[in-house]
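Here we show just some of the chains, and they stay where they sit in the whole.
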């Protein structure tokens, strides 16, 4: 599909400078922009590219001043970055607008599927599954028995949702993510073996959640592992059984949260962070990458780092001294000797 | 399915107090219990809920004393927790009792499948595969050529077992787990490139093992990567080529074990632990979360922490001092000055 500068300007409520009939069919960064692509300039750091880009159209701020000739057609808007984000979104919506049911797919006769679905080949939809309107179930997705899914949900290829789980509206689950696998629960026996504790709960994901590729969210032993509204989870994250993640919390790649821990809302959890089980993490907590949390955090909105963790400031100060530790150790030895000399009545140099 | 208090009491060899004909169709935590559900009380911390729960049946210990009126029907047993675990198990067995072969699935004509299987749609079973009795192969599972699988094995949706691997009895493999991918073996060339070393071994998983969601276990270069009897592996764990994990060892989420390392039996490996290659880890070793192991551990049954690792006690002590390091550094500077003054014959305040 192609659009003219005129059409795009109308959509963005902007003003065209240059050829209003030039056509574009893709989006690009201003430094990469080729003929036929549309770009934007927002960060002054990139202004130089405005005069060199091969993009056919560039969106700029109303107040952007020009210091040289520009080849591209310009569209002036109040906020070039926001305007471009709107186009990105539109572009993606068109791009990902798959519809229809591909064959062969497996849809159990008891499953209920809402309006206008996409169901890819080799997708599996079990007994009594309920899926809302405008959902996209990509190829090789597995949806277990009794799962309930809301409207406008996308499950990308190879995602798995185990039986009995519940997913809200506007949720995106990326490929390879597993929702509802058994919690890691075993009762130790006196002979050193373990007996599995059946995990009969589920996972409950509220609206507007995104789950990254190859992330695993275990079902609760009983009750629900809960991912609240608006939570964003990156790739390869581990969420153990009976965890609850508060609304609008963000969890970066490869972080792990152990069983029964409750993370508050609006928290930011860095990459590769580990949080032990049965803890409470206060609202608005921020954890820098690789932090290890082994006790509850009760103060809201603080930033933490290190393993075991301390305040991020303390962490930076302490760890900056770490490489001086051998020198400190040596100096203490020297001081011991000097004091010994002084105490032996040998104070002069 | 519904069961009466009478029926459940018979199963558990218990004694009913209250309405023996009340029916339940689900299990719940005592604090969440709704009408129609069965719960239990074992931990005295939760005793208050015995008097407020809406669960229809509560299992309690024989010696549990009542300090107020209870709405629920009670079933008294010797050990309420164990009794409830038995019910959990029964519940799950009924729940997961899928049978039959769904279409389309791919079963190579040379494959042998035992009695009473469940084979989900889009499951792939390659040439010369041998599968024992009572196995459950969920949808979109991949079983490569020449794989041998024992009895009572469950492979959940999207699990993959590469060619030539061997799986024992009573093994559970969760969704997205990969068993038998190539070990990470490359020979460096003088020009900085790498040549792949063919990985022609396999993975051997003994009886009673559980493998978590999205865990990866690489095949051996030659011979076998071995997971011994009763090992429990959580989600997103990495087990490299030629590793051997001893019997009844437990490995928590996101831990990684590098090539050719041998972990003893009855060990407990915490979340996000990393173990370098070609090491031996003694029986009964316990590693706290995020520990980094870069040398063999020969003493059995010890607890370790930190990176690089030290005894867990030392680790706690050392790291508790870490945040004092800037202060220690400052004090050493001050002491140096004071001693300098003393040595210059200036000892008085």
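In this document, chain identifiers A and B correspond to the written order of the chains, with residue numbering beginning at 1 in each.
In this section, contacts are C-beta pairs under 8 Å (C-beta built on N, C-alpha and C of every residue); 3 or more make two chains touch, one makes a residue touch a chain.
All of these numbers come straight from a predicted model, not from anything done at the bench.
Displayed in place are 2 chains, all sharing one sequence; the entire complex defined by the structure file totals 3 copies.
Assume only the chains that are shown with their structure count from here on.
Centre-to-centre separation of subunit A and subunit B, using mean CA positions: 25 Å. On the subunit A side of its complex with subunit B, the touching residues are 104, 106, 122, 124, 140, 142, 144, 158, 160, 162-163, 176, 178, 181-182, 184, 186-187, 192-200, 214-216, 218, 222-223, 236, 238, 240, 254, 256, 258, 272, 274, 276, 292, 294, 306-308, 310, 314-315, 317-319, 321-322, 324-325, 328, 331-332, 335, 338-339, 342, 347-349. If you check the complex, the residues on subunit B that touch subunit A are 27-29, 32, 85, 88-89, 91-92, 95, 102, 104, 120-122, 138-140, 156-158, 172, 174-176, 208, 210, 212-214, 230, 232, 234-236, 248, 250, 252-254, 265-266, 271-272, 289-290, 319-320, 322-326, 328-329, 332, 335-336, 339, 342-345, 347.
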